[in-house]
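Here is subunit A:
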Amino acid sequence: MFGLNLDITGELAAFFILAVCAITGAVMALNLTRVIHSVLSLAFTFISLAGLYVLLGAEFAAFVQVLVYVGAVTILMIFGIMMTRHDHESQERQRPLTEALAGIGCLALFGILFFTIRGTDFPAPAGALPEDNVGELGRLIFSGFAIPFELMSVLLTVAFVGAVMLARREEDDLP
Partner candidate 1 sequence: MTLLGSYLTLAAVLFCLGLYGVLTKRNAIVVLLSLELMLNAVNLNLIAFSKYGMIPSLTGHVFTLFTISVAAAEAAVGVAILIVFYRRRVTVNVDEFDELRR
Partner candidate 2 sequence: MLEAIPVLSLITWIPLAGALLMILLPTRNARALRWVAGLFTAVPLVLAIWLYAEYKPAIGGRPYEEAYTWLTVPLSRAGAEGIASLELAFDYLMGVDGLSLPLTLLTGIVSMMALLASVHIRKRWKTFYVLFLLLQTGMYGVFLTRDVVWFFIFFELTLIPAFFLIGIWGLEGREKAANRFLVYNGVGSALMLLAFLMLVATAGFTATPGAGGDALRFSGSYDVLLANLSGSGSQSMLASDPIFQLSDGMRWAAFVLLVIAFGIKLPMFPFHTWMLRVHAEAPPSIVMVHAGVLLKMGAYGLIRFAAQLFPAELREAADVLAVLGVVGILYGAVLAFVQKEFRLLLAYSSVSHMGIVLLGVASLNDVGLTGAVFQAVSHGLIAALLFLIVGSLYERTGTTRIDELGGLAKSVPFMSGILLTAGLANLGLPGLSGFVGEFLSFLGLFESMKVLTVFGVLGVLLSAAYMLRGVMSITFGPQSPRYDGIKEARFVEALPMVALVALIVLLGVYPSLLTGPMQPSFDPLVEAFKSGVGG
């Protein structure tokens, strides 16, 4: 599957560029010491993923991805950073054992996933997605998935209220 006899199509090329961007962003987010940098490089990853979504024909998902992740989540995180102090990050204790174990665990998990993916013979898709998939998506959400959708809105409201309640500074809540 990863043999060199692949035809270099436009999709492939775009996939590779975006994949490299996404991975780079993620790796940098983990490696950078300052939190704000991490957030920004992760935002880069999110954007790359949005590109991949477009590539996969999920324009609406890509749109939401940019809107929510890059627009909302990242900004939320930055606010979070701004409201807390991060001046002792440099003198962090090193935990080589934990890190090594976590590395081994993650690599092992990746190995399993990789070999599984490689060993699986994916059948060709039996059809194609509709051309106007945003409209189709809308119909789907408001018909078949109407109840989950409504529940989702309730969840968001509750989360919103909850977040406000939690973060509200109360006089008798001070340390």
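Inclusion criterion for the candidates: all candidates are chains of the complex that A comes from, given by their letters.
The rule we apply is simple: contacts are C-beta pairs under 8 Å (C-beta built on N, C-alpha and C of every residue); 3 or more make two chains touch, one makes a residue touch a chain; residues count from 1.
Quantities reported herein were computed from a predicted structural model and do not represent experimental measurements.
Q: Pick the candidate touching subunit A in this complex: 1 or 2?
A: Candidate touching the shown chain: 1.
Q: Any idea which subunit A residues touch candidate 1 in the complex?
A: 1-2, 6, 11-12, 15, 19, 22-23, 26-27, 29-30, 35, 38-39, 42, 45-46, 49, 52-53, 56-58, 60-61, 64-65, 68-69, 72-73, 76-77, 79-81, 83-86, 88-89, 92, 95, 98-99, 102-103, 105-107, 109-110, 113-114, 117-118, 120, 122-130, 133, 136-137, 140-141, 145, 148-149, 152, 155-156, 158-160, 162-164, 166-167, 169, 173-175
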